[in-house]
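With one protein chain withheld, the remaining protein chains of the complex are depicted in position.
Labels A, B and C are assigned to the chains in the order they are written; within every chain, residues are numbered from 1.
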Amino acid sequence: MFYRESGDFKKTYQKDSQTFPIKFDRMRYYFVLAVAFLVIPMFLTDYMANAVMIPFLVWAIAALGLNILVGYTGQLSLGTGGFMAVGAYATYKLMTAFPGMDMVSIILLSGLITAAVGALFGLPSLRIKGFYLAVATLASQFFLVWLLNKVPWFYNYSASGQISAPQREMFGVIITGPHATPVAAYIFCLVFAVGLAWLARNLTRGRLGRSWMAIRDMDIAAEIIGVNPLMAKLSAFAVSSFFIGIAGSLFFSVYLGAAEVTEAFGITVSFAVLFMVIIGGLGSIFGSFVGAAFMVLMPVLLKNVLVGGMGWPTDLAAHFEYIIVGGLIIIFLIVEPHGLAQMARVLKEKLRLWPFPH
Amino acid sequence: MNEPLQKMEAASKLLELKNIDLSFGGVKAISNISFDVLEGEVRAIIGPNGAGKSSMLNVINGFYHPQQGEIWFDGKQRHSMKPYQIAYQGIARTFQNIALFKGMSVLDNIMTGRFTHMHKNVLWQALWKGPAEKEEIENREFVEHIIDFLEIQAIRKTPVGRLPYGLQKRVELGRALAAQPKMLLLDEPMAGMNVEEKEDMCRFILDVNDTFGTTIVLIEHDMGVVMDIADRVVVLDYGRKIGDGTPDVVRNDQTVIDAYLGVSH
Amino acid sequence: MSADFLYTIEVILNGLMAGVMYSLVALGFVLIFKASGIFNYAQGVMALFAALTLVGIQTGQIPFSHLINAIFGTNIHHFGWQVPTVLAIALTVGVMVVFAIIVERYILHHLVNQEPIILFMATIGLAYFMEGFGDIMWGSDIKTLDVGLPSGGSRWLEDYTLGWAAEGEQYYGMYLDKLDMVASLVAIVLVVSLTIFSQYTTTGRALRAVADDHQAALSVGISLRTIWVIVWSIAGFVALVAGIMWGAKSGVQFSLSLIALKALPVLMLGGFTSIPGAIVGGLIIGVGEKLFEYAIGPMIGGATENWFAYVLALMFLVFRPQGLFGEKIIERV
Partner (left out) sequence: MASSAQKQSYPAPGLDTFPKLLLHNARMFTDKDAMREKEFGIWQSWTWSQVADEVERFALGLQANGVKAGDTVLIIGGNRPRTYWTMCAVQSLGAVPVPTYHDSVASEMQFVIEHSEARVIVAEDQEQVDKILDVKDRCPAVELVIYDDPRGMKGYDPEVVEIQDFVTIQAQGDEIRKKNPNQFQELVNQGKGEDISIILYTSGTTGKPKGVVLTYDNTLLTGYHGGLLEGLTEHDEIIAYLPVAWVGDHIFSYSQSYALGFCVNCAESSETIAADMREIGPTYYFAPPRVFESLLTNVQIRMEDAAPFKRKMFKYFMQVAKTTGIKLLEKKPVSLIDRIKYTVGDFLIYAPLKDALGMGRVRLAYTAGEAIGGEIFDFYRSLGINIKQLYGQTESSVFITVQPDGEVYPDTVGTPSPGVELKIADNGEVIYRSSGAFHSYFKNPEATAETKTAEGWVHTGDAGFMTSNGHLRIIDRAKDVGTFNSGKMFAPKYIENKLKFFPHIQEAVTFGDGRDTCVAFINIDLGAVGNWAERNNIAYASYQELAAHPAVNKMVAQSVAEVNESLLDDEMLAHSQISRFLILHKELDADDGELTRTKKVKRKLINERYKVLIDALYEGKTQCFIETEVAFEDGRVGKISGDISIHDANTYNPVAQAS
């Protein structure tokens, strides 16, 4: 209905293969960016920042990472929590070891470290497929958590076994530690989220991305056109873990501030992120964001309604939350197994065809 | 026979198979088969079902590793290579039951065929702008020529899943062509096609052969087609070679007639 | 015999018994996976739910009392009667059957021929749902489950083995928990009967047929839907048994649902489709992790159980991707 495509023709391959070939979509995209960077910061309350926006961005990054692995490469993984933990602890160690180092490099480094670990745990994927692999990735989940919990060096021998982020600044603004300003933290995360989304788009649209999807869709055919399964899968694990590591890093340093591996990065985290990816839509960058938004917003809403609105005891509300989350997931899978992104795609097609039905 | 001499001999031949033996857990799929493929010819492999035709192709592009025998490609002997390495050597193929990447568009499928011709590393790709994009566009141009060649412009951006069978086959051929292979293996390219589709496919195969000079090895059930387009034919039966030569030679070979043409299929 | 040796034996025996329990849970997975190709992550929560229900019925709890209290400000919790264990169990089985029917009717039925991962996610959703549901229905406080199973170490065995150690060594005899022994017995009985069921009854064969291909199953004359209900009911029953055992041992609480995670390595080892695999795998894992904890655990800070099983299975799988008894996967080209 809103699409006017006459006269929007492409004279070069750059233009033809851009991310948003249709003018209307392009405009919408820029609009969203503008709002995210300029408008939201002006009205952002601390609560909104800490309860909604920052977690949303962090989870979105994690979802992006997992989507690269599950959605684009077809390798089911339940190790997300473990990898996030690696990112978090890497950040902690780096922050404490090199107080002078700036946050950006620290976070990127943590990402790289996680990537290395991820690649290592990706090795079995060569021999193992499907659910066997899924379960195998649980191994990394449990092992990593156990390791980070058992070896005191990782949490600098702190008695509580906790790690807590020291205060750090960017451009003179405090972004980590107890005195961080939420808006600054939000912008900081936003920059990463947008940057990484852009990165993900570039990787998935090119040679590497196609090799991933080839492996996903038909690994035999992929191999005969020259895709080396080892490289494809390991690169997917590495890149995916890079994203997840960064997510973990931000999760700890900017969002939580302090964390204890077993409760912050348990298996529930792995599932939560997997939900985001499935609900958002496998193999869709946009989907990763929507999925994250959904999984972050719903509990907040429920809490506000049940506890705030109806004055129920929190534990009861928590149980209800489980019921509703579980129920919604099932309903989603039944209504649209390919996730919100697919719904969006269908809607868009309908609008482009409007007024015609098909 | 000493090495260099062997090389000499192999030179004019693009592919040579010598006494290939292949068996799965004691079951012999191919026994002591030798034949060669000359540069630029259309070579057909025929035979009744279960004669070992597909196994033959799988040996050629490295899915199966024969227990016995030598494989010479492009003048070099091959020692247990992985399929993807063989792709880099210049062998592409299509499958009997279409093996396209269902999740991707026609364009992406064929672009994936360019894999062996793209070299920019991950960092460049992550940046996209600059070298990676340039490489992408160069290859897109090449792919567009294939799309034009196969007359599938209209479906360029359609997801392959939505296409009718005949077109899917064409796209798969496109994907194989995109690799600019020295040798192209076609596993029943016309299976399940109607008359027009078959005619088109024949035209494409022949055009490929003389426009790009690609050597073609194909398995096909439709004898009419084979006899029309093949330069030479190998006939297999129960994993043995029972005939080899030009179509008319094969057509008039008694053993072949008994073993194959006699058999209804 | 040296004490260390005896200890080792003890450890192995404990391992075996733990292993039997693992197999029991794994069995639930295998049944469902064989019949419907679904990796039912909810199996663990089913055990928890079953146990909760059992306790609830036994002690005559009022379902949803917390919820009711929260809404109407009332303060109710018990009917004030006790239900005999056997009856309670029977009722719980009934509940699990109903549950199976509901799952088939409202979930599986709408998800037929979706990709496995979707179904898998659905079961995770189901797990979440039931966890919340169970808690709301029966409350989330830790409950003790008493179905009259013996507990505590076996004196007899201790006394009997007391003298086995070599002269001059400190040895107090072998310690095995009665409950564990009973549990193992029950588990073994259950496993055997299930095997018989699936081998020698039409329904059982039908179930196996489904695993191979759905058309075949239909030709047996049992509709897919009934089969699924049956399978899920059986899985529910298995879950109940597992729930009783683990519940009796360490109380009925959320952590009970985590036994699912215990079973996963067993599945990797034994394969998702093989009943014997589940059993042998369980034993291997059980013994393996106990021994590892006993021998190496102390050196690396202990608590190795929660990952060793996985790593073990992983190692194993890398060399034999199809598991212990899983049929070899030949890639058709």
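Just so we're on the same page, contacts are C-beta pairs under 8 Å (C-beta built on N, C-alpha and C of every residue); 3 or more make two chains touch, one makes a residue touch a chain.
Since we're looking at a predicted model, the values are computed, not measured.
Trainee: Would you mind listing the shown chains in contact with the chain that isn't displayed?
Mentor: By the stated touch criterion, the chain not on view contacts A, B.
Trainee: Which is it among B:12, B:68 or B:211 that touches the chain not included here?
Mentor: Here the residue in touch with the unshown chain is B:211.
Trainee: Where does chain B touch the missing chain, residue by residue?
Mentor: 107, 140-141, 144-145, 147-149, 151, 153-154, 156, 207, 210-211
Trainee: On chain A, what residues meet the omitted chain?
Mentor: Spelled out for chain A, the touching residues are 1, 3-13, 15-16, 353-358.
Throughout what follows, only the chains that are shown with their structure count from here on.
Trainee: Comparing chain centres built from Cα atoms against the global Cα centre, which chain wins on proximity?
Mentor: Given all protein C-alpha atoms shown, the central chain works out to be A.
Trainee: Can you work out the whole-Å distance between the CA centroids of chain A and chain B?
Mentor: Going by mean C-alpha positions, chain A sits 41 Å from chain B.
Trainee: Starting from the mean Cα coordinates of chain A and chain C, work out the distance between those two points in Å.
Mentor: Their C-alpha centroids are separated by 33 Å.
Trainee: Quick one: report the Å distance separating chain B from chain C, using the average Cα coordinate of each chain.
Mentor: 51
Trainee: Which residue numbers or ranges of chain A touch two or more of the other chains?
Mentor: Residues 220.
Trainee: For chain C, what residues touch not just one other chain but two or more?
Mentor: Counting only residues that touch two or more other chains, chain C contributes 333.
Trainee: Going by the contact rule at the top, pick out the chain B residues touching chain A in the complex.
Mentor: For chain B paired with chain A, touching residues are 61, 63, 82-84, 86-88, 92-93, 95, 99-104, 108, 111-113, 115-116, 118, 120, 122, 125-128, 132-133, 135-137, 140-141, 175-176, 179.
Trainee: Chain A touches which residues of chain C in the complex?
Mentor: Against chain A, the touching part of chain C is residues 39, 66-67, 70, 107, 110-111, 114-118, 120-122, 124-133, 135-136, 140, 261, 264-265, 267-268, 272, 300-301, 303-304, 306-307, 310-311, 313-314, 317-319, 321, 323, 331, 333.
Trainee: Spell out the residues on chain A that touch chain B in their complex, using ranges where they run on.
Mentor: Residues in contact with chain B: 13-14, 17, 199, 202-203, 205-208, 210-211, 213-214, 216-218, 220-229, 235, 283.
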